[in-house]
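One protein chain is absent from this view; the other protein chains keep their places.
To keep things simple, chains are lettered A and B as they appear, and every chain counts its residues starting from 1.
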Amino acid sequence: MSKEFAKIITANRLQDGAVVFLTSEGAWAESTQAAAVARTPDDETRLLTLAAASVKACRVVDPNAIDVSALNTREPARLRERIRQVGPTVRPDLARAI
Amino acid sequence: MPVFDASGLVDDHWIVLGDADPLPAGAPVLLTWERIARDGEAAFAGRDPRGVAISSDFDVAKLLPLLPRIGLVVVKPANFKDGRVFSVGRLLRQRYGFNGDLRIQGEFIPDQVPFLVRCGYSSFEAAPGFDLDAALRLLKVFAFNYQTGLADKNIFALRHNQPAAGRA
Partner (left out) sequence: MYQYDAYDQAMVDTRVAEFRDQVARRLSGALSEEHFRPLRLLNGLYLQLHAYMLRVAIPYGTLTSRQMRTLADIAEKYDRGYGHFTTRQNIQYNWIKLEQAPDILADLAAVQMHAIQTSGNVIRNVTADHFAGVAKDEVEDPRIAAEIIRQWSTFHPEFSFLPRKFKIAVTADTKDRAAVKFHDIGIAIVKDAKGAPAYDVYVGGGMGRTPFVAPLIKSKLPKTELLSYLDATLRVYNRYGRRDNIYKARIKILVDALGPEEFARQVEDEWQLTRQEHINLPPEEEARIRAFFAPPAYTTEAADLAANMPGTNDPAFRAWLSTNTHAHKAAGYSIVTISLKPIGGIPGDASTAEMNRVADLADTYSLGEIRVTHEQNLILPHVRRSQLHALWTELKTAGLAVANAGLVTDIIACPGLDYCALANARSIPIAQRISERFADLDRQHSVGELKIKISGCINACGHHHAGHIGILGVDRKGEEFYQILLGGSGAEDASIGTILGPGFSADGVVDAVETIVNTYVDLRQPGEPFLAAVRRVGNGPFKERLYARV
């Protein structure tokens, strides 16, 4: 894992709890494909501000910046976040597209 | 901050006194427990009603000798999850027979108001932005309750006065 700064913002959608990722336009996508990648701490702060507005607007809850691989920003660094992204490892039949 | 009771907003005529403020004549005053403890009888000079403000962790047994001369107890929770206020209410009403105004002041949410009423609270002083309509609506939701020993309609008693037919 590279130590280069790379983070994306994830949350759960308020209505259905689905795992979602913040896009650069401030929308929320179910896949990491469209996720905005913060390459600097300033980027991260800006994206978290966008996310906070979504919390206020009752669209998502619990936004978080998570580390992703700098080379493949669709790959979260921590196992917990990889499981959130894909689904329970014990139910591959329910796996989500990343 | 606005004060309401089970029927809606009420006029609050209590004057809040700081611990150094002189006692005015002709007005009901709300004192801190610390001032009452400090001043003793002097805190009750004159004939005006006295109120006392306590925190939720206060040992309410200390109020027992004073209760006949107290018209208002204000209880302040540390935050909205501070469930000690409910025990304070039940002790004051049920055990010590307090029949003045029992008020919660500060952090609580509309959905707690029915529980507060059931534990003996009679007035409410909420923070700005409090959803008063929701609180008043929620007060009418449950018609009866399971817990014994409270002043509300108890299911265990109702069952044996008027048998109820089952559903489903």
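By definition in this document, contacts are C-beta pairs under 8 Å (C-beta built on N, C-alpha and C of every residue); 3 or more make two chains touch, one makes a residue touch a chain.
Since we're looking at a predicted model, the values are computed, not measured.
Taking the whole complex into account, chain A touches the unshown chain at residues 12, 14-19, 55-58, 61-62, 77-80, 83-84, 87-91, 94. One chain of the complex is left out; on chain B, the residues touching it are 57, 78, 80-84, 86-87, 89-90, 94-95, 109, 111-112, 114-116, 118-119, 131, 134, 137-138, 141-150, 155-160, 164-168.
Assume only the chains that are shown with their structure count from here on.
Centre-to-centre spacing of chain A and chain B amounts to 46 Å, using the average Cα coordinate of each chain.
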